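Missing here is one protein chain; the remaining ones are kept as they sit in the complex.
Chain nomenclature is as follows: A, B, C and D, assigned in order of appearance, with residue numbering initiated at 1 for each chain independently.
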């Protein structure tokens, strides 16, 4: 079991309000990702749930029980820290065994569980090493191992992959997803990596300055962002925003078009522009185009599309994929 | 001027050979990117060129002059370190002025050059600050500023963007490209970021265990990798490799198809498979498919393509985009 | 970093320090060794001459010799024990959020600034004196017989005084080490269900290992040479109860003016100190490399 | 010309420093530079300096222990330039004898002392006791115990117990002298195994345990002085110089209740032969010997005594060096202890300290270079016995052992 409910949770450090007032419902088995700009309160929220910080006011329920004032150890949650927070002087085995030792499990149980976890995480060969002798990805797995031996009611991950290089990140992403498939335990995951958020989440919570901007499935957020903030935040490269006359023609204060929803042509189209930088990735090409009367627009072309700096191109946004926002930034 | 020639360069630390034997020719004004797996010797190569390490044997020519035994200061190169290596106790102004001071330039010259560099890099407002008071991107620019005031014959960059978050990375990538457009000085750039390598380089050098696997323009490498290593290394997600019967049908030991060159259909196609994990990025969807008789295959679908775990799909590789490799891994 | 040029330069840069210390070590040491084979009493210049190993035998057979070595070790071990246990306890205490932290810290480190003879005088005259000392007054107030510290527990008293001087040093090092313990590690342990004692035992103590090693190494070097405190308080007595090696040498050198004997004692002390040092490096040196 | 003077930091020397303006006024060409140190440090420093001819000092303050030893080594200059008005014959013979070698004077006494009994007349009266003309140790022991019994918060007797050749060993040596014991026989054989030592030392330890103050094993001159001044001691046997402190009403609560008597004996007429003086001497290495002698002449002459008397009163003049002082009525008036002091000093014959013949000179010390180290070691053993950490027999046996060892090594015992 592992549903978590936040009711009117409010958090301030001294006079600075970090989280004005949040209500959130996370059901058992869900994979929830928190995203938001740096400093928006993602970690704080996670730490509130973990019990590492006190709420200023409001209630936190775990499996229906009020846990607001409870000590972290009593909440039955496991946390994987951004820095892994491994115990540097203990072997991998002892790191993973530590929570069980603290729970006074007997020797055989500990051994069995540690070995099982190591099996799952492909760590069996490294059990005798110290964390200092492991690669980043291996350390990550030890941190996860330490969490899973306990069979907690929920996992909390605070940007667990941010220290890894791109390749390892990809691998670990898949491993965590698979783990979730396997265990079906509630997971709350903080990241500011687009790809991680989009590919791992059942549900994304977009935070901005301590407020929830939108909650929904990744594709929901991608397709129907509720406001300008979410629209700009989800998707890479960023959505192009256009104001002024062009927006007015669509009865909106601002319209937004994603780079992948703009058709390019060298001969005809809705908007005319001049190519600035062209970024050839092989699979795709991103063009940064100065469009007349529109402004700077990024568009995605396929890898074979060949244009150069200074060339003239025509852009046509797909009409069905245009997002419209009112003057307050809300989607219409 | 800034052409750099490595002849038979060999480097060993004690008994471990890091670089067996390298020949490389970099012409004036080129933007060369070194890529390769971690620990393959990229940094070592750069440091050899800079003079921060001695070659074990071989010759390094800069502008035709033998510089093999010369002190770093004498080589006329500028290096931008991965960690920036700014002088924390000096203001931005003094950081940038430092190389000129060391060259005993007079006050006015220094001032003029520093201000010009700051202008170029948009740092004028921060000249009095200390590095500690700057954001990551600003620090990066200071490091570059320190390099460009000297008008070196070449710039060496060692993973200069690896410490930055995704957004800043994008911005900085563009700025460095623009700088190269402007200065037209030779640049050698180490990275293990695919996007950087592909978008910035005139020429990519792929290293593997101290050996050069291939040298060529980004699209060259993408389109005609010389061997399995390069094929697997360039492009993201990774190229799919297929061996066995399917490969034999193409007269090859191994064939490779990139995820973006596989057409997907729910009804018909060449290979049949079952969807494993589907990663929805919004703009694209990456499907990890278990294909019958083929193995694990990654394919890219557009964002609208909707399938789920366990669905059956059909895959069709684009025939013209199939790469063929012989038993030694060489492209045929 | 390491090109041939810089390596050569590096050797050159190290040279002044190494050469100076080498001279500083070799010249007195070789003079000492030379004198240790000489009959040389300053007050009796007529009786100079080669003495063979006599000075060593004489020093070694001194009735106080064994006790001096035992006392030396007791002082080192006793002070180390008190300062490390006390230092850890104090560091844990000072690491808590408390009111007036700055002032408390200043008070705690103050003994470190007191010259050894002054410290010994304060303790001897004003604190431990059986007639006028504060402790005597306190025990009289409690209706107890005042303890005559330097007669009844001489070595303990010396250890207390020396420990008082070094406690701040240990506390400070351990405190800073404690504060460098990664906050997230503590939180992780807490999430793992570890209580305060568990966190201390499994997390804090191993983390402090390196700091404790530094304390042991540095203090041992100073503690092997303790003598001003002994001279001021007990003069090595009663009996040989507080005579340590340094004091024994002092007695030979500056009361008997027996340069030969004192030199032999010095050589013996150097050998012993090095044995202790090697033993220490074996025992705890490993912690330094982490 | 600047001369450097090494002095001990006792009251008389400090006073001399203050009054030295008088000297510089008379001798404007000589400047004085002082190095003032605590006794033990001073001794250590000047000894090192003179033995290694460091030449740091022009005038040294040294005890009558060092003078004959150093003079024999040729380390001291003979004082022959003290001037015509320097009345050498006025010096007390005992003192002068101790500072001369082969009839030549090597140091000028600044002040001198012997030892005597100081006791509380009121307490003696209270217990119905009377101090005899020449008390024996037996009487002293009984009196101390009786007074202790009658006055629970007063100690019957205070004696030195702190280890050190100049601390407990000074007293114990004098005690043993009066018991007829000696340090060495004529062949330099240590005598700790003799009955005199056993008897005297056992007496001392028992007496201190039964009637002495707590913590006696760390009490030296200073501690006993303070105890006595505070009225905590009925009797105290120590240096005569203490008399001026205990009779000074400013510091002493018992100033008007102090009586003086000669150092006890065992009926054999030997009163311990305690004799000490602080003296000024010129090291042979000094390059400014003339100026140094000029200064010494000033500091130890009769005129200086008068200077002190004029500026600070008769009670504060340095005692124990000149016969003329004890003939001075003004002094006798101001110092009630003058007479017993003189008597003690005259009685002290440092060439025959014991009843038995000895190969050494010195009263409460043995004037051989080895004595500092040996005395301190033995002092440690004796203070351990006093503290109860060792038996009397053990202490004596170990002392015998240590002394034999040391004397053998130094070549006295062949």
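Operating definition for what follows: contacts are C-beta pairs under 8 Å (C-beta built on N, C-alpha and C of every residue); 3 or more make two chains touch, one makes a residue touch a chain.
In the analysis below, contacts and distances are computed from a predicted model.
Hidden from the displayed complex is a chain whose UniProt protein name, among "NADH-quinone oxidoreductase subunit K", "Probable glycine dehydrogenase (decarboxylating) subunit 1", "Carbohydrate ABC transporter permease" or "Methyltransferase", is "Carbohydrate ABC transporter permease". Note on the undisplayed chain: of the listed residues D:41, D:129, D:397 or D:413, the one touching it is D:41.
Across C:51, C:88, C:147 or C:249, the residue that sits in touch with the chain not pictured is C:249.
By the touch criterion stated above, the residues of chain B touching the omitted chain are 50, 52, 71-73, 77-79, 81-83, 85-90, 98-99, 102-103, 146, 150.
Mapped onto chain C, the footprint of the missing chain covers residues 1-2, 6-7, 9-11, 13-14, 16-18, 20-21, 24-25, 27-29, 31-32, 35, 42, 90, 93-94, 96-101, 103-119, 121-123, 125-127, 132, 134, 137-138, 164, 167-169, 172-173, 175-177, 179-180, 183, 186-187, 210-211, 214, 217-218, 221, 224-225, 227-228, 232, 245-246, 249-250, 253-254, 259, 262-263, 265-267, 269-270, 273-274, 277, 281, 288-289.
Across the interface with the omitted chain, chain D contributes residues 4, 6, 8-11, 14, 17-18, 33-39, 41, 44-45, 48, 52-57, 221-223, 225-226, 230, 241, 245, 251.
The working rule: only the chains that are shown with their structure count from here on.
Here the CA centre of chain C is 37 Å from the CA centre of chain D. For chain D in complex with chain C, the residues that touch the partner chain are 44, 47-48, 51-52, 69, 73, 162-165, 213-218, 223, 226-227, 369-370, 372-374, 376-377, 379-381, 383-390, 395, 398, 401-402, 405, 409-411. Residues 50, 52, 71-73, 77-79, 81-83, 85-90, 98-99, 102-103, 146, 150 of chain A are the ones that touch chain C when the two sit in their complex. Residue ranges of chain B in contact with chain A, taken from their complex: 38, 162, 165-166, 170, 174, 177-178, 192-195, 198-199, 218-219, 222-223, 234-237, 258-260, 277, 279-284, 286, 288, 300, 302-303.
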